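Taking it in order: structure first as structure tokens, then the write-up.
What you see is the complex with one protein chain gone and the rest in place.
Now for subunit A:
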Amino acid sequence: MTSDGPHVPHPARASSRIAPAAQAPAPAQASHASLVEAVARAVEDVPGVAFLKPGLAARLRSALSRPDPGTGRAPTSGVRLATGADGTGPWRVDVQVVALRRARSVDVARAVRATVERHLAARFPERPAPRVTVTVTGLV
């Protein structure tokens, strides 16, 4: 028996459909980055979340080889956010978090999903409900 993939394709396997914040189109880059940042901060406040990916490995490498003075904020590529080509469809959100070991992973993931859904619903009440994917990439 081979290792079958999950029933629903994981976003990492179809990442071409989701543009990271840094690759957003130039005219909308600022607002898109701001939204990603806001979603990231909301996720980091969810009980049971330790921090967002990218985590320690990327921080270590960037600190040692590609110092970026002046940017004190944590990276937010643990959150990817995209919408339809016309900008009116539902948000498609991919969140990767490191969770606390003392919390039940699935409960943390559900809380993250609910937080993202609430955040986007409050900011974009006219949009359809977002599709939110949450992946726990570490436990500490």
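Here, contacts are C-beta pairs under 8 Å (C-beta built on N, C-alpha and C of every residue); 3 or more make two chains touch, one makes a residue touch a chain; residues count from 1.
The rule we apply is simple: contacts and distances are computed from a predicted model.
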Report summary line: Of "Sarcosine oxidase subunit gamma", "Anti-anti-sigma factor", "ABC transporter permease" or "Asp23/Gls24 family envelope stress response protein", the UniProt protein name belonging to the chain not shown is "Asp23/Gls24 family envelope stress response protein"
Report summary line: Across A:S31, A:T88 or A:T137, the one contacting the chain not displayed is A:T137
Report summary line: Against the hidden chain, subunit A presents residues 1-8, 10, 12, 15, 53-58, 60-61, 64, 98, 101, 104-107, 109-110, 113, 131-140
